[in-house]
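A protein chain is absent from this complex, but the other protein chains hold their places.
Up next, subunit A:
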């Protein structure tokens, strides 16, 4: 049973993702050479990999001792999937960024009612505990429509980011 599992896992590994590499230095009149072969670790030894053997007879052992062996494994599928995932996330973020900065230039058009009473832009985010309490305690007014909820969340998030941006970039209060 155990050997069956091993066999299965060996087969599952992509054949091209295992590699046995022998680096052999110059020896007598042979120049240096690198030998590669896609075989598993059990078969990774000099006689299997160094083909064709450049030296004969008793020199073979001396030659093999000089060579350096490296066995490497990788998962090319993981690499491919990871790169594609990160590129797609990056692409989505870039598209959203372009949309936010160019397509929707007035982010404050549909804010909550109370913010319209704020005198100027600088006062957004000032400490307004009572205002907040009214907003918070009277949540029953929130609309049930999914789309408006999403928009509501988005507007909230935008204000948050604006606050953060002010703290970090403008006033240099945090993370200077």
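Basically, a contact is a pair of C-beta atoms (placed from the backbone, for glycine too) under 8 Å apart; a residue touches a chain by one contact, two chains touch by 3 or more; residues count from 1.
The rule is short, and it goes like this: contacts and distances are computed from a predicted model.
Trainee: Would you mind picking the UniProt name of the chain not drawn here, from "Chloride channel protein", "Iron transport multicopper oxidase", "Cytoplasmic tRNA 2-thiolation protein 2" or "AP complex subunit sigma"?
Mentor: Protein name of the absent chain (UniProt record): "Chloride channel protein".
Trainee: Which one touches the absent chain: A:53, A:150 or A:168?
Mentor: Per the contact definition at the top, the residue touching the missing chain is A:168.
Trainee: Give me the subunit A residues in contact with the hidden chain, please.
Mentor: Here the touching residues of subunit A are 16, 19, 23-26, 31-34, 36, 38, 65-66, 68, 72-76, 78-80, 82-86, 89-90, 93-94, 96-97, 100-101, 113-114, 117, 119, 122-139, 141, 156-157, 159-161, 163-169, 171-176.
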